[in-house]
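Structure provided below as structure tokens; questions to follow.
A protein chain is absent from this complex, but the other protein chains hold their places.
The first chain written gets the first letter, and so on, giving A and B; residue counts start at 1 in each chain.
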Amino acid sequence: MAAPLLEIKDLVTVFHTSKGRLPAVDGVSLTIERGQTLGLVGESGCGKSVTAMSTLRLVSSPGRIESGSITFTRDGESIDLVTAAEKQLRKVRGGRIGMIFQEPMTSLNPVFTIGNQIAEVVQLHRKVSRSEARSRALEMLRLVRVADPEQRLDAYPHQLSGGMRQRVMIAIALACEPDLIIADEPTTALDVTIQAQILELLDELQSRLGTAILLITHDLGVVAETCDDVAVMYAGRIVEQASAVELFSHPMHPYTKGLLQARPNVDARDSGPLATIPGMVPPPQDFPSGCRFHPRCSHARKPECNEESPSLREISSGHFVRCHFAEEINS
Amino acid sequence: MRVTEETEAAKPSRGFWSDAWQRYRRRPIGMLALCFVLFLTSVALFAPAIAGTKPVVCSYKGNLYFPCLGYFNRSWESPIFTKDKFRGTYPENLKQKDPESWAIWPLVFQDPYRRVRENEWPGRRENPSRDEGHPTRLNLFGTDQYGVDIFAKMVHGTTIALLVGFVSMGLAGSIGVLVGALGGYFGGWVDMITSRLTEIVMCIPTLVLILALIAVVEKPTIWKTMAIIGATGWTGIARLTRAEFLRLRQTEFVMAARATGAGSLRIMFRHILPNALAPVLVPITFGIASAILVEGSLSFLGFGPPPPTASWGSVLNSARSNLQLWWLVVFPGAGIFLTVLAYNLVGEGLQEATDPRLREAKK
Partner (left out) sequence: MITYLLRRILLGLVTLVVITLMVYGLARSMPGNPLTVQLGESDPSRKLNPEDQQRMLEIYGLDKPWPVGYVQWISKVIRGDLGRSITRKQPVTQLIGERIGPTVLISGTALFLTWFLAIPLGLYASARGGQIDERFTGLVLYALYSFPTFVAALFLQIIFAVWLRDTRWELPLFGMSDLSTDAPFFARCIDVAWHAILPITCQTYVVLAYNSRFIKANLEEVVRQDFIRTARAKGAGPWRVLVHHAFRNTLIPLVTLLGLSLPALVGGSVIIEQIFTWPGMGRLFFESIRERDYPTIMGLTLMFSVLTLAGQLLADLLYSIVDPRVNVD
């Protein structure tokens, strides 16, 4: 079997601050196959964005990847992005892996035109002339369905709406036909109607171009609509991983269950008040001992849960759960 | 991270300042600068006890006196010494006029305002002058062309330098905060007038304005100089205060205060000002440095307070025509430089400790 497109193994990213060494990502492993969409889900502060940034080594000081490997394979050639030389890494960034960020309002450089910014990524990765890059930019704007692409080419970011800007970000990410797109909460900052449009666009482009997507979101609804596989993250660790179908039909980790129950269900009108998970995701300096979810878990038992850290176990085929009592809870 | 930061910025309480202090303490250079400023302050406070020719404490005809206070204010020196014709020379006169007397002397027996004469201190020769005035054990920083001790001048000049910094920036800070607060809080035509006023004062070159004002007040004293520096140095503070007030008057806690029926003045000074204090304090600290610099330049140009005020800049002024006496440049020059540097570093430390944006980056 061919190597997967991207394989993250035991990634540990820490922030060295005055509060000490904070492991924002603590041993995360993920696999993305060609053309697949993997959803990485979790509440804010659980380390999913840091995971995304780590993949392209974009974590800036005081953050640092401490250990683990990120193997990116293309045409049978594998490189480890954690140890790769800066120059090699730059070829991957924007060229092989595109990235879309959460804040379309601030992610575009305010002093350059849209056309310029799309053309830049083309010129960085392909030997093309300015005019070729420009026509590629125009093509990309058409592809992401920006209205009046010819005029928008010379517009500045502040002249566009949030949704438009996110389309431009997608155009930048896709301009070099990458094998993978990392989308870090691409719709969070947008209006609900725009959110749907952007997701639809991503979905459509993926099926057309065959790009794999690592979709980072806190919105389970988004995951259900777009993803093939799902990994749920909590406090720097993956707590459950399965195919989307399996996860939604048979959630096993108490946290995943809680997340699913906390979702408003439009169909069941009289299902009573929404269930919530008590408490908040602890910040890295306050990670509890043992299972990091145990202070918020209704199934937690002493002494196992607060003393021993559970491992990620395969409970059923392709379904991994990090819980001491996964079988018991779900039987 | 962002959430905690916003709540901190929204309502600085005592927690805000102790937080800022925690952050400030982590910067070794800032702490060093702060220590230096404290050192200067104690030199300024105890100047007459460090260098002088008047006893710190003396017992004379059965009473205790503190003649050294005369360096701060003439009238604080007991009139008995004038009556008994001491004429400023204590060691000899004390012994002659009251053999029972005793005295505690300043650490260095040298005077900032006059040359120490032969045998004024038993067995010590007269201060050298001109080319012979090299730094020696008796004259640590040398003497000027008239034989006056530079160390004593420097020590007493510290008092002047710090006073200039604090008094003029106190004045500039009050004017700046008041003008900026009025403009920023009321907006409209009030803002129009205060902003124009600020702009006009900014348009006139500071040094020229100061020189003209000094000429107008005729006999400049150190206090008038301070007042003039303060009266011309408030524009930056006013602009910053205005910006802060503009920003803060929109916030919830101000709305809440207004909803409870608090008056404008109360809102401005009880609710907004404490929150605007941190960003306004930074330019004031930098302002202290620049006020010391301006006073130095004025004295250097010969427009400072007249003698016998011992200001660092006036020592430099006397060096201009005596360039071969390098010690007239090195010591006061280093004094001004280090003081200005220290205040700038304290200001910078304060800025980094209180600026939420910079703070986030340093996490």
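As a convention for this text, a residue touches a chain if its C-beta (ideal position, glycine included) is under 8 Å from a C-beta of that chain, and two chains touch if they have at least 3 such contacts.
Remember, predicted model here, so these are calculated numbers, not experimental data.
Although one chain is not drawn, the whole complex shows that of B:35, B:107 or B:215 it is B:215 that touches it. Annotation: of A:19, A:142 or A:158, A:158 touches the absent chain (contact as defined above).
Screening B:20, B:293 or B:353 against the full complex identifies B:293 as the residue touching the chain left out.
Residue in contact with the omitted chain (choice from B:188, B:205 or B:307): B:205.
Although one chain is not displayed, subunit A still touches it through residues 56, 58, 60-61, 86, 90-95, 98-99, 101, 103, 106-112, 120-121, 124-125, 156, 158, 169, 172. Within the complete assembly, residues 29, 196, 199-200, 202-205, 207-209, 211-213, 215-216, 218, 289, 293, 296-297, 300-301, 313, 316, 319-320, 323-324, 326, 329, 332-333, 336-337, 340-341, 344-345, 357, 361 of subunit B touch the chain that is not shown.
One rule holds in what follows: only the chains that are shown with their structure count from here on.
Subunit A and subunit B have Cα centroids lying 56 Å from one another.
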